[in-house]
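Below you'll find the structure I mean.
Of the protein chains in this complex, one is absent; all others appear in place.
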Amino acid sequence: MADDSTITAEDPLTGDEIEVPADVEVGEIIDSPVSGAELEVVSTDPVELEEAPELEEDWGE
Amino acid sequence: MADDSTITAEDPLTGDEIEVPADVEVGEIIDSPVSGAELEVVSTDPVELEEAPELEEDWGE
Amino acid sequence: MAVEGGSKASEGSETLTASVVGGSGFTGGELLRLLDGHPNFEIAQATSRSAENKTIGSIHPNLRGRTLRFSDPADLESVDVLFAATPHGVAMERIDAFEDAADTVVDLSADFRLDTEEQYEEWYDGHSAPEYLEKSVYALPERNRKELPGAELIASGGCNATATMLGLGPLFDAGLLDGDEQVVVDVKVGSSEGGASGGAASSHPERSGIVRPYAPTGHRHEAEIEGEFGISVSFTVHAVDMIRGASATCHVFPDGPVSKKDLWSAYRDSYAEEPFMRIASGGGGVYRYPEPKAVAGTNYGDVGFELDPANKRIVVFSAIDNMMKGSAGQAVHAANIALGLEETAGLEFQGLHPVGAP
Amino acid sequence: MAVEGGSKASEGSETLTASVVGGSGFTGGELLRLLDGHPNFEIAQATSRSAENKTIGSIHPNLRGRTLRFSDPADLESVDVLFAATPHGVAMERIDAFEDAADTVVDLSADFRLDTEEQYEEWYDGHSAPEYLEKSVYALPERNRKELPGAELIASGGCNATATMLGLGPLFDAGLLDGDEQVVVDVKVGSSEGGASGGAASSHPERSGIVRPYAPTGHRHEAEIEGEFGISVSFTVHAVDMIRGASATCHVFPDGPVSKKDLWSAYRDSYAEEPFMRIASGGGGVYRYPEPKAVAGTNYGDVGFELDPANKRIVVFSAIDNMMKGSAGQAVHAANIALGLEETAGLEFQGLHPVGAP
Amino acid sequence: MAVEGGSKASEGSETLTASVVGGSGFTGGELLRLLDGHPNFEIAQATSRSAENKTIGSIHPNLRGRTLRFSDPADLESVDVLFAATPHGVAMERIDAFEDAADTVVDLSADFRLDTEEQYEEWYDGHSAPEYLEKSVYALPERNRKELPGAELIASGGCNATATMLGLGPLFDAGLLDGDEQVVVDVKVGSSEGGASGGAASSHPERSGIVRPYAPTGHRHEAEIEGEFGISVSFTVHAVDMIRGASATCHVFPDGPVSKKDLWSAYRDSYAEEPFMRIASGGGGVYRYPEPKAVAGTNYGDVGFELDPANKRIVVFSAIDNMMKGSAGQAVHAANIALGLEETAGLEFQGLHPVGAP
Partner (left out) sequence: MAVEGGSKASEGSETLTASVVGGSGFTGGELLRLLDGHPNFEIAQATSRSAENKTIGSIHPNLRGRTLRFSDPADLESVDVLFAATPHGVAMERIDAFEDAADTVVDLSADFRLDTEEQYEEWYDGHSAPEYLEKSVYALPERNRKELPGAELIASGGCNATATMLGLGPLFDAGLLDGDEQVVVDVKVGSSEGGASGGAASSHPERSGIVRPYAPTGHRHEAEIEGEFGISVSFTVHAVDMIRGASATCHVFPDGPVSKKDLWSAYRDSYAEEPFMRIASGGGGVYRYPEPKAVAGTNYGDVGFELDPANKRIVVFSAIDNMMKGSAGQAVHAANIALGLEETAGLEFQGLHPVGAP
């Protein structure tokens, strides 16, 4: 599904090129199909991603 | 149930006095109500107990 | 670790001695647990051939720390009450010895549940001590309380039959059924019904996660139900993934019209004064109808009902713990009544919430 | 990790594009799994409002590594086939958009299963696009194969209705039932039937270990069964502790005498040529009758039966995986037929042994 | 149905009034069950905002038939003892009102477990009533019995911390550990730990059948353990498929050589007189080491150990019911001691065998 609606960016955790929707905005959280990690969009031109801060209390106990 | 059908002996693992049937024989395996461990009767007058060798393959995988 | 004596309250009242034949089994273990915590009983003996001389806690981890050890069933001590929790056929062979050993005998097997030798020939493989059948009293107090005081031989009911009879009883008592109706009973049971000596089908990998028809037709408990109500029920039992519990869904087609009010009256009339019967029938929340896990570990019987006007059907739901109301609890309940003790003595546990598949 | 492409065999044959509306739900996820492994489909779109822009593997861990992300159901791409796996009421609202987007629409909800607007008023809350009811074809191939080739709007059946119809169908086909008989259907289902958005009653502590009457009477699937056989069934559904699976036990009281041979003929006649139907009826071993875990993960429907002469009853057992034969598998099966593909394409998984509560 | 009064024995002894704030939750429900069956307590109030005015049995089916209804936590009655079973942060906000309402307050949350405001800043989000931290007494009687008589503010321990401290305590008491050793604690817990308000991850289809790392590192209970032993433990928690139960496996690497005899002495010295501690360490049969289902529903803590000479390792196993020894049972146990009641009052249940995933 790598068409013009997606662009590539680097997974900061793994270094892999991953596809993200072309219309992502700064601040958006995107998961990586490679690492599964949640990544925050920190810039859009080009798209740069950083590891998203963990949302502590939304899971389990 | 400490009547004349039981006598006491020492649990070699814990040092506790435990009740065992009066008619135990040398070689018999007796469990301890204190430690749960399996104990071998090594003499009967008085009753002396030792930790029974573990039966490896009778449990689980 | 100072667990000896468990929850026993020393209340000055009389103490009776009791023994459990088949104490290493599932219902035998449950009897030991109940007697251990019962204010009026002291356990004199628990038998097992395979675990002779082992402590009862080595088999039943909830009874860890007790000093009592299993002994040979051939050497029975004299006691006030003997509970037999052996496979079908054992008690009828040993009944003379049991009667010699105790004034009151409570048998959990099917050996003394039916009335006549003929019935044992039809449903089982005959009977070796038919002379006791006349004498024995069926235990289930909700249907038989008046017969129990002073009874010397008590036959505790079958678990699936108990669940069914508790569900259907009020309909017969209130005259809403008279015995010629179509009744389908679809039962779901846990794995402890099979006893401690399960085979390949009850190994964990094969028995987990199932809805398995295990008695499609012709289950022997039909005989008890027929004995009680004079009706032949269409009975099918499924094994499901729980350990304790029997749930009977009775699909009943009454001759005439029946209203929700009629049903409430019937069930209230039968059970308002019963200490162990509860009605759960609609309402809000998660637990609207009877279900096994709401009674697990307890002696409660929960019943509920719903009307299906489109099909002129009454659906009755009934849930018990087969280890308790379906066997050991029923046995102790009946013994309490037979011996003039407090009816609920030793049976007060309310059950747990939340709880999984107990 | 090089999982993209999964089990897809590239076989030179034609490739169709497909989209799944409601792709973050349970049946939607199952459709994605099946299409991902299907030799003739490529997934063009999976929609979710709540998980927009997330990868499909972030919700469905079995699809980890795929690059496809959920998109907004408001923006539908043009595809060959659109599968809708949305709650009841959504597809009837959006059917025009679905038809615009795809030549073939397969809906997994109840929105197009019944024949008339009146039925939707009786059993549901009416219908907002009744003009499509005439056009839509009920999916279940074992009862409706001839209608499917070329169908443009396919209504995949209800899971409990499917289990019931697969069990009862051969009795009607063979003339052993004609529609005026008493039929009790006692169903046991797993928690995936409730979909991904469960409430308090489906939390793990409350939902574990249960046998819970959840639709005592008046279940909507009765309408589908009545639509197929013209018979009103006494239908009761219990929730039990499994995730996948629906098991229907049908207690049937035929007018005249029926033999075991009659039953074998009936079921063999109906199902001998069916690629997904298996008869399990007695025999030895652990798995003698149909049970959900023997079909879990597969598109099989297992059926079996037993005679109860004492009560003039036939007991029919039927087991399916509600995620497969009861929804996504049935939908893909019907689409395969509608589009002239190999009937079993993408549906070959045989299931697991041993296996627990899948 | 005459269940009011439950298992309460009327014993002439004094009766204290008690209230449960957060009575609709899991540990609140367990407190209600225990108080309902406790010979010295009468329940004056149970609060819930979401279930106000409903009977307590509408949420907790084991308490069906009780007439008590939930009331607003804003209107607290005067009682002898108030138990708070609210989420972290509530008790510290309302502590003044709690202290006004009752002479003795037992809080089940983490709000008063640690000693200093700084610790709350490090491990939680600070503290709004730090002046109470000095005053509060940590509940766990096996480690803190001497501090409890007369205590006015009792902080019941964390379930995973409790399991760990019961396992490791004897090693510290006996001087086999001194605080600079490597200690890995690998915990397995049931779903009731998450409380009644579970989200998507605790729905039945997602939570069933799992071994799921849910707190890989940095679990807050580490703070309690460090507070007790002055040691930083490597702590990891897994969610597994049970409802009640916490099992801690401690992998300990002592500085010097340790024999099996040393271990037996250590554990016997610490626990021989403890009414709720049992040692299960090897032996025969099925239940050789501690496991949660052997203590489910009870206030027991089972501990056991094994030596691994090849790796100079001690493995300690510890199992509790998180609803009991890990919260409500520990709280009642501590209250019994604080108030000079029989230590085991209301906590005598021995548990069940067989039993599944309670």
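A few comments on the model shown:
Should a chain be cited, it is by its letter among A, B, C, D and E, assigned in written order, with residues numbered from 1 in that chain.
Methods note: contacts are C-beta pairs under 8 Å (C-beta built on N, C-alpha and C of every residue); 3 or more make two chains touch, one makes a residue touch a chain.
Owing to the predicted nature of the structure, the values given are computational and were not obtained by experimental measurement.
In the complete complex, the hidden chain is touched by one of E:A97, E:A129, E:A174 or E:I210, namely E:I210.
Residue E:K188 is the one among E:H60, E:R113, E:K188 or E:R278 that touches the chain not shown. Checked against the full complex, the candidates D:T86, D:S136 or D:S192 give a single residue touching the omitted chain, namely D:S192. Only one residue in the set D:E14, D:E122, D:D255 or D:E348 touches the chain that does not appear here, and it is D:E348. Contacts to the hidden chain, counted on chain C, fall at residues 26, 191-192, 196, 198, 200, 202-205, 207-209, 241, 243, 356-357.
Along chain A, the points of touch with the absent chain fall at residues 13-16, 29, 31-32, 34-38, 54-55, 59. Residues of chain E in touch with the missing chain: 182, 184, 186, 188, 200-201, 205-206, 208-213, 216-218, 232-234, 236, 238, 240-242, 245, 247, 249, 251, 253, 286, 288-293, 304, 306-308, 310-311, 313, 315, 317, 319, 354-358.
Keep this in mind: only the chains that are shown with their structure count from here on.
Compared with chain E, the chain whose C-alpha mean position is the greatest distance off is D. Where chain C touches chain D, the two copies mostly use the same residue numbers: shared numbers make up over half of all numbers in play. The distance from the centre of chain A to the centre of chain C, each centre being the mean of the chain's C-alpha atoms, comes to 60 Å. Residue positions of chain A touching 2 or more other chains: none. Taken residue by residue, chain E touches two or more other chains at 26, 192, 196, 202, 243, 272, 279-280, 283-286, 356-357, whereas all remaining positions touch fewer.
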